[in-house]
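A single protein chain has been omitted from the complex, and every remaining protein chain is retained in its original position.
Letters A and B mark the chains as written, and numbering starts fresh at 1 in each.
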Amino acid sequence: MKDQQDIPVASSHRQRPSRSGGRAGRITARAIDRQQKTGYAGVTGGTYQPLSEQDIHRIHATALDVLEKIGIGDPTPEILEYALPKGCLLSDDGRLRFPRALVEDVLARVPKKFDCYAPDPKHDHQLEGSRIYTGTSGESVSILDYETQQYRPSTLTDIYDAARLTDQLEHIHAFYQPFIATEYSQALYVHDINVAYAALSGTSKSISISTIHAEHVDALVGLFDLYVGCEGGFIKRPFCTIGGCPIISPLRFGKENTEVMVRCAELGIKYGNACAPQSGATSPAALAGTLVQCFAESLACLVVMHLIRSDAKLIFGMWPFISDLRTGGFSGGSGEAALVAAAAVQMGNYYDLVQSIPSGMTDSKTMDAQAGYEKALTTTAVALAGGNHLCAYPGTVGSLMGLSFEGMLIDNDMLGNILRLVRGIEVNDETLSFDVIQDTVFGTGHYLNHQQTLQLMQSEYLYPRLADRRASGEWEDSGSPDIYQAAREKVKQLLASHYPGYIKPDVDARIREKFPIKLDPLDKKPGNGRW
Amino acid sequence: MSESPNFSPTAGTYRREGGSAARRARRKLSCTGNAVQPGMHSGSYKPLSERDIQRIHDTALDILTKIGIGDPLPEILHYALPKGCILGEDNRLRFPRSLIEDLIAISAKQYMLYAPDPRNDFEVGGERVYFTSAGEAVSILDYDTQKFRPTKLVDLYDAARLADQLEHIHSFGQPFIAADYSHDLYIHDINIAYAELAGTSKSFALGIAMVAHIEPIIALFDTYLGEEGAFLKRPFCTFGGCPIVSPLRFGKENAEVLVKVAELGLVGDIAVAPQAGATAPAALAGTLAQSFAETLACMAVVNLVKPGSAINFGMWPFISDLRTGAFTGGSGEEALIMAAAAQLCNHYGFITSVASGMTDAKTMDAQAGYEKAITTTAAALAGGNLISTYPGIVGSLLGQSFEGMVIDNDMLGNIQRLVRGIEVTDETLSFSVIEDTVFGSGHYLNHPQTLKLMQSEYVYPDIGDRRTTGDWQDNGQETIYQLAHDKVKSLLSGYYPEYIKPDTDSRIREHFPIKLELEDMQVGNGRW
Partner (left out) sequence: MTQEVNETEEDIILAELADDELVEQMHDDLYDGLADEIAEGTQILLDRDWGPDKVLEKALVSGMNIVGVDFRDGILFIPEVLQTANAMKAGMAILSPLLAEIGAEPVGKMVIGTVKGDIHDIGKNLAGMMMEGAGFEVIDLGVNTLVEDYITALNEHKPDILGMSALLTTTMPYMKVVIDELKSQGMRDDLIVMVGGAPLNEEFRKAIGADTYCRDAATAVEVAKKMVGERRAIAT
């Protein structure tokens, strides 16, 4: 289907194998091969399309009706300043209504692709079409402790550790702030600065910070400029996205988040909106109705950003959520969540928008079979649908309440499997293998040591890090561990050793001089007693 | 997309509905079947392009024409040679291209799968999705010891009783053998038939490798029905196996069964499972071509025996872990190639049988969860008609976990909800509902639409945990595996359906060596 790969022609006569340097050569080669596994970043989805074209048009038309006739409530003065001159109407009920033509016009004009930079350029990627990159995400408040199975408040060092873990997991391509540092939740300036500092200390992948204060955006830019080493340096390669929820469903602007969005548009910083109406509670119980409202709310953000600055970069975030109507609680792991998110992806792709989409928001409280299947079925659906920035919530459990470090590792393998699925099957003369089949049927009778097998064994197949593929007897002999146990050991190993020096000592000193950095230097070295 | 829920114009007007008692009764009925139902239309995931499909098809036909299938049995030659198939000096049977194309055209495109209880009958066809159990496992994963122990006949009876109570397992394919009788295949086969009949009223399948056992089993079913010849009129059981040994050879015993089943006019239930990199090419496209050719050969055989025969087109390409050469059922490659197989077979109108849920995890942990979900989601969205979802099977098809069946049942419900899709109509688009709410209460929780849809738009899991974290912490912090264990006990300790009436049972026991003890088939047997 796609030709991402050249498969050497399998010859019908047996080629003479050649020297490849014996053991030393092979070990080197295999290490390189492992690194190349990250080649799954940016695979193209879109083969799953839950909506018909007519469905899309109808949802679109209704969303435009909603924006024109119902509008969005509580517009901030900043928004009005930009929106009213362009033809938006403020009515007596205080709601801002968007003319149809304006919305259509914006949809046609917004940038259809943009770069997602990372502190280390090797992790840069381009968001476009239905290419997929995965990331952490969230606003959790706790960590699920492996030993006690208790949820404890998350801290700043946890953010640093989660960043370090992400840094080592090949199928998680970006580190979007997964939880807050609860000890600083009363001091938001300290909080936001330190979250950014902890993320930058732990990973060289693209990062994202959630803040609810517009002035913190400027402060963060200052911090990033120090990190980069020159004023204005960050804005040339903005490796950090700012995220938030500018809409309070149904159909109102939320003041603080909206101000942040406006400020990001003014500065030219990428902003990710998460419009997360909850079906049956803050959006209609009919899934189609939830899509309509969610699309309208996200379009409002898109229009506002664009009116402020025509090259503003919004990661279009339709995040339709599902309620469990027995209790009214949020249910992130349901089939409905998978379905409505996949449909949202298809909407975004239809209009060629760069978009984010959530998945993996299991309702299970621990990393058990339920967590596994809920994360997998939601992520599989949205990945096949082709959501660009896939906020897969690796390791997040309890309906977004907490993070399990072990879960991040388990989900890394799961994401690898899903990305492999999305990559698809390359169909061409070589891969169709008629000659190989003929060789084998009239030859050895099996393919295990056919040249084609040797050539493809690594490129065609993904080998998980952690997933158990041993014989059952071997598993029993090792004490019948489940994957959670196995992940625990591996997490300790990964976090006890990886203390990257992404912030150089002199830079660090300059940062600490200007900003109230709370992350203890001792916590950034081995022997800190955490792992 | 499909049918829209029925919106009553009187929505929002309240009437007396009989209070708590009536509501309890109604909820019990409707909680389980409103939002999803067996056989929903699918196929919105298409991993292959039209051109890919054409090329795989062409290569498969090249394989059948030029390489052929080895070791054809006399029975197959008897039917095939007069129709233009060619037996080479290399003892390989080659199928002319045009013959295969003709047989594809006449092969049955939809048919009934009957069940002992007609309410569980269903018709397969199109891109409608049904879930079934399946397998040839040999062990049970013991919950307490976390060790695998050999299966017993009574386990099969228990698995049937469990599947009978799990709404998202639509048919019961024999998931494992009865290892305690594996030394005597006649006793084994008769008894698995009896155990399944005793435990479930859903459509079921038997893996039978000896053609000679089919007629005695049919006689057993006739005894059950009380009339000779009755079974063949409404065959509620399919017989199957693996008639192909990859690459591209017939396997004698299973192929004999295939021919016999076609002669009797029964549905052939086959699984053609070449393993990429071992018994099929390492290139996934090549494995698709070979397994399509192998499955087409089986389809050709039954249609040569009897034109228009029904066959579950079981194209089951398997994946190897090439580090060790072992089968890996839970990989992303497995999800991908099965979904591609489903799409390919649906393209030609076959009744697509594919497999999913074949996790490599040894226990019902997060790995089992995600591997089962990825593979099943892909197969279901691609529109596999009969998906052997291997509920509760772990260890790369090696062992059965009863708890896993209950966990997977919830997963299957979720996946069906995904398959159902979103109905987009004037009502569901909800403009006026949104308008009402924005200018009204500001939330939807008690909007008439919400009341109307809360059960038909949403699936509620049976044991899936959706409590708050605090609630969970205060109540023992159980995993879903623990919750499932309790559920299995409660489902199996009290449910002993009397599908075989006592007098019928004595007649069966008179004629057949039934080994399942009657005391094991009632409350108080000490197992649960």
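Going forward, a residue touches a chain if its C-beta (ideal position, glycine included) is under 8 Å from a C-beta of that chain, and two chains touch if they have at least 3 such contacts.
Only a predicted model underlies this, so the values are computations on that prediction, with no experimental measurement involved.
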* Asked: Considering the full assembly, with which of the depicted chains is the omitted chain in contact?
  -> A, B
* To do: Out of B:54, B:324 or B:475, point to the residue that touches the absent chain in the complete complex.
  => B:324
* Structure fact -> Of B:87, B:104 or B:210, the residue that touches the missing chain is B:210
* Asked: Which of these touches the unseen chain: B:162, B:284, B:342 or B:398?
  -> B:398
* **Residue of B:102, B:121, B:142 or B:253 in touch with the missing chain, whole complex considered** => B:253
* To do: Against the chain that's been left off, what residues of chain A make contact? List them.
  => 16-23, 25-27, 29-30, 32, 444-446, 448-450, 453-454, 457-458, 463, 471-474
* Asked: If the missing chain were put back, which residues of chain B would it touch?
  -> 71, 136, 138-139, 148-150, 177, 179, 182-183, 185, 209-210, 245, 249, 251-253, 275, 277-279, 322-327, 397-398
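Throughout what follows, only the chains that are shown with their structure count from here on.
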* Measuring from the mean C-alpha position of chain A to the mean C-alpha position of chain B, what distance in angstrom results? -> 34
